[in-house]
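With one protein chain withheld, the remaining protein chains of the complex are depicted in position.
For chain A:
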Amino acid sequence: MTTLTAKDKQTVKAFWAKVSGKSEDIGADAVARMLVVYPQTKIYFSHWPDQSPNSPAARKHGITVMMGVGDAVTKIDDLKEGLKELSQLHAFTLRVDPGNFKILSHNILVVMAVMFPTDFTPEVHVSLDKFLAAVSLALSEKYR
């Protein structure tokens, strides 16, 4: 389910090339939506003085996450190897339950639909969904 075909990789790279200019806004909106729609995810940010979805900390975090996604696009041919340090970070330092990767992925897809309704076709959707699932799996690699 998470093996990316050549077509998937091509689709993801082409779509990313189109949208990466807005990656900061995409990330900020995805994280904001996650905090509002799935309030249980706020537990990971109890150290923020302001946990509201549009706070500077939330926006900054969205930018960080999306930079990671962009980086993953460049490492699409070997995500397990390419993301191994990020996996260690999430496993041992952040200790984010991997179920939450799916939640954030869903919100990234919603933002793509909101911001790029014509470009986010069903074909792009399936390849991007597979890609985010593969990224999530690579991020889970070092957990146990």
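Assume a contact is a pair of C-beta atoms (placed from the backbone, for glycine too) under 8 Å apart; a residue touches a chain by one contact, two chains touch by 3 or more; residues count from 1.
We adopt the following convention: contacts and distances are computed from a predicted model.
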item	value
Protein name, per the UniProt record, of whichever chain is missing from view ("Translocase of outer mitochondrial membrane 40 homolog (yeast)", "Hemoglobin subunit beta", "Serine/threonine-protein phosphatase" or "TAF1C polymerase")	"Hemoglobin subunit beta"
Omitted-chain contact residue, chosen from A:A32, A:L86 or A:A134	A:A32
Interface with the undisplayed chain - residues on chain A	29, 32-33, 35-37, 53, 106, 109-110, 113-115, 117, 120-123, 125-126, 129
